[in-house]
Each structure stands twice: as C-alpha cells, then as structure tokens.
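The structure follows.
Only a single protein chain was left out; the remaining protein chains are all shown in position.
After this line comes chain A, so read on.
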C-alpha cells in the first residue's frame, strides 16, 4: 500500500509542480487552533504538513520554534491530547501529516506504543532530528510493521554519509539547506546546488529542502533545485505576530498562499 506521502508526490509529479511542505508546532497557541491552522494551510495550497511535537529541549531548533515550543508546553499538552487532536483532524482532511519529534519523546512514550498510536490516528511520517543513521536501527526494524515513513535528513556536512543515509530514507529526503538550527536565513550556503545534486545521485525518492526558507522570494530561488520546499520558522513567526492582533488564521493562510503562488509560478 502506498503511503499518503508517496501518493501526494506521485500526484505532484504528474501535475508537473513542486511540493509545498509547511510546519507548525502542535499546540501553538492551542491544539484547537492547530486543527484550524492545518486546514487553513491546506486551503492555501500546502501539500504536506509537518507537526512539531513541543519539547523542553529542542536542540535542532532556533529561537522562533523554541518560543513556539514554550508557548505550546505552557498549555499543558501531552501525547494523549496530541494524538486525540490528530485523530480529530484526520476526519477532516487527507493531507499527509508528518510529526517532527525529538527522540526522547518517542523513547519515553515507548517506541512501539508511539508507532501504534501514530498509525491509529493517521500520521504518515516521522522526522526525528536527533536520531542519525547510527542510532536508527531499533526504530527502523520496528517501523516496518507500521507503514509510517521515517524521513531521513541529510546535511551539507554529510558528504560521504549521503549514500547510506539516502538508502534508508522513506517518503522524501529532508535536505538541510545550510549549517545551523532551524530559522530564517539571510542567505544559503554556496554549495547548496552541488549538495542537492549529490543527494539526487543516490536517491530514488523525492527531495525536499528545508531550514531557512523565509518567504516567496527564497521559494522562487530554491524551487528549481528540489521536488519540494519546507517552510517552518517563517510560518511560526506569522503565528507569533498574530497572537496580539488575533488574526493568526488569516495571517497563516495569506502567508502560505504567497508561498504557494511563488512555488507554482
């Protein structure tokens, strides 16, 4: 059975366009809002949605997503409320949903129990930023039974590791645009194009670039390189801005729409 992610990319290829993958942190500013925001993003043209599970110590994230995590954690949300929210969301949409989750959250919950719940509530993939190839064995073994894609990350520093990382990848390959944590960037590493070419050499599945894509302009600049682009911090920043003016949905919708227009140009 093809996963929702694979089906989506097949459809995108057929339509001869690029995938727009958007990220928000679960529970920022509340779990109810998260449902609305996913639906707004889908309406605005997002193809896949990454949902970040808030964590006390998000090592791979910059200040914007760190703040989102803190806002979410102050709502006292936990895995139980998260899974129940995703189940509710799943009734409303077939959009592929991917968890961005730190490994301690999975490990602490119990790996199999976590996967089981993911499957039940309709999660299609996992991105675990602190679980490199060397530490994946246990999870890889267990994931086979669940039809959930463990999405592999490659970085500009991966070099000779690219081949073996990509070989294990499912769904799509998450190409980290540049060194550093998540967050908006002024410019990208010069070697980005060659890096992506190198990944392409080994990958049979689609490539998506993430980290630092901040607006329609950067979408236009990067879209030719890969099969999809991932935007996170820039959307979370819109949520942050909307907290006071209480127009989060509108801001997120319009921002994602501007990205969508740029990617489809």
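Operating definition for what follows: a contact is a pair of C-beta atoms (placed from the backbone, for glycine too) under 8 Å apart; a residue touches a chain by one contact, two chains touch by 3 or more; residues count from 1.
Rule of thumb we're sticking to: contacts and distances are computed from a predicted model.
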| item | value |
| --- | --- |
| Protein that the absent chain corresponds to, by UniProt name, given "ABC-2 type transport system permease protein", "Anti-sigma regulatory factor (Ser/Thr protein kinase)", "Tryptophan synthase beta chain" or "NADH-quinone oxidoreductase subunit NuoB" | "Tryptophan synthase beta chain" |
| Residue of A:161, A:220 or A:241 touching the missing chain in the full complex | A:161 |
| Residue among A:60, A:150 or A:205 touching the omitted chain | A:60 |
| Listed residues A:10, A:92 or A:135, member touching the removed chain | A:135 |
| On chain A, residues whose C-beta touches the chain left out of the figure | 55-57, 59-60, 62-63, 66, 73, 78-79, 102-105, 107-109, 129-135, 153-159, 161, 165, 176, 179-181 |
